[in-house]
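Complex shown without one protein chain; remaining protein chains in place.
Going by the order they are written in, the chains are A and B; count residues from 1 in each one.
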Amino acid sequence: MMGPDVVWYLCVSAFLFCTGALGVLIRRSPLIVLLSLEIMLNGANLALIAFSRYHGNGDGQIFALAVMAVAAAEVVVGLGLIVAMARRRLDLDVDRLRTLRG
Amino acid sequence: MILAASEAGNVLVWIVWIFAAFACLGSGIAVVSFSNPFYSALSLIGNLASLAVLYLLLSAEFVAAAQVLVYAGAVMVMFLFVIAYLGGRADAPWAGGPSWQALGAIAASSALFVEVIVVIGLKTSGRLSHEAEVDSFFGRPSQIGQLFLTDHLLAFEITSIVLLVAAVGGVILGSHSRAAGVETE
Partner (left out) sequence: MIPAAWICLFSPLAAALVITLWGTRLSRRGAGYIATLSVGVSFVAALVTFALLLGDKPDDRSHYSTAWRWLTAGSFHAGLRILVDPLSVFMMLIVAGVGCLIVAYSIGYMDGDDEERRYFAYMALFVFSMLLLVQSGNLLLLLAGWGLVGLSSYLLIGHWHERPTAVAAAKKAFVMNAFGDATMALALFLLIQRTGSLDFEVVFPAAGSFGGWAANLVALGLLGGAVAKSAQLPLQTWLPDAMEGPTPVSALIHAATMVTAGVYLIVRTHALFEAAPRVLELSAGLGALTLLLAGLIALVQVDIKRVIAYSTMSQIGYMFLAAGIGAYANAMFHLMTHAFFKALLFMAAGIVIHALAAEQDMRKMGGLRSFLPWTYVAFGVGALSLAGIPPFSGFFSKDSILAAALANNGWYGDLLWVAGLIGTFLTGLYTFRMLFMVFWGEPSAFVREHFHPLERDVPGLALGVPVAVLAVLSAVGGFLQFAGVWTPVSNWLEPVAPSLVDASGVQEAVSSVLGVLLGAAGIGVAWWIYAARRASAPRTLPVLVHKFYFDELYDALFYRPAVWLAHALLRWIEQPLVFGSLREIADGVRGLGTETRRIQTGLVRTYVLAIAASLAVVMVVFVVVR
């Protein structure tokens, strides 16, 4: 294969994943949290595609497509929740939404 | 698209890879850093595009196309709709100095990153260097389609059900009869 080895793609994937995780942990707006979540998913997708290429097996790509579909579904529900919260005039701040506090 | 196995081709691939990778990483950091969600969303679109390029370099053409169409084309558009609807409320993530939560988060994600790199570097030394040879059939829509409809039929069907459930959920969440009264926290 031309270009970098699969290993480099994996490094990119790891970086994307951890960046996304950092975003999920630090940001307070649920919108941004969702976006960071997307980054994490994409990082995972990249790893899947890289390994699929490594083994010469199409299964990884199938998995990546499934992940994409699920990510889309999850975004639908997440955004629906955010819109519902906004409609109820709730503060779009993850730190304020702590009614489930024990 | 099979690239010519020539030295120039290899260099070209490397250059493209470097651009795409750094665009990916940069846009990823940008998504997490911007306070305006609109800018974050746009950065994500950039991230998705660069990822599509990376997929192409990995001979996964159909996935790259799907990524652009579905992710960047549909999901991000939905995001932008919602951001526009909500008025792009900004929050300042870095205000007030780093809290213990932020420090902990940075520590955890750095730890994860380091661990993955270490694992890749140490444990898989040499073993990840020999990729398999693939023919032109690899990554083609026809291969994807064949896999989906034979080996992974169950995944295919379940994915469609998941999408149905999400659609139903979205409709329910968006129905106006729920918007009754102002809820105080």
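Basically, a contact is a pair of C-beta atoms (placed from the backbone, for glycine too) under 8 Å apart; a residue touches a chain by one contact, two chains touch by 3 or more.
The model shown is predicted, which means the values in this text are computed figures rather than measured ones.
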Hidden partner chain, touching residue among B:Val11, B:Ala84, B:Val118 or B:Leu149: B:Val118
Absent-chain interface residues of chain B come out as 101, 104-105, 108-109, 111-112, 115-116, 118-119, 123
Could you please point out the chain A residues that touch the chain left off the display? 21, 24-26, 28, 33, 94-95, 97-102
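By our rule, only the chains that are shown with their structure count from here on.
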Using the touch definition from the top, list the residues of chain A that touch chain B in their complex. 1-12, 14-23, 25-29, 31-32, 34-36, 38-39, 42, 45-46, 49-50, 52-59, 61-66, 68-77, 79-84, 86-93, 96-97, 99
What residues on chain B touch chain A, complex-wise? 3, 5, 9-10, 13-14, 16-17, 21, 24-25, 28-29, 31-32, 37, 40-41, 44, 47-48, 51, 54-55, 57-60, 62-63, 66-67, 70-71, 74-75, 78-79, 82-83, 85-86, 89-91, 93, 101-102, 104-106, 108-110, 112-113, 116-117, 120, 124, 128-129, 131-134, 138-139, 143-144, 147-148, 151-152, 155, 159, 162-163, 165-167, 169-170, 173-174, 178-179, 182-183, 185
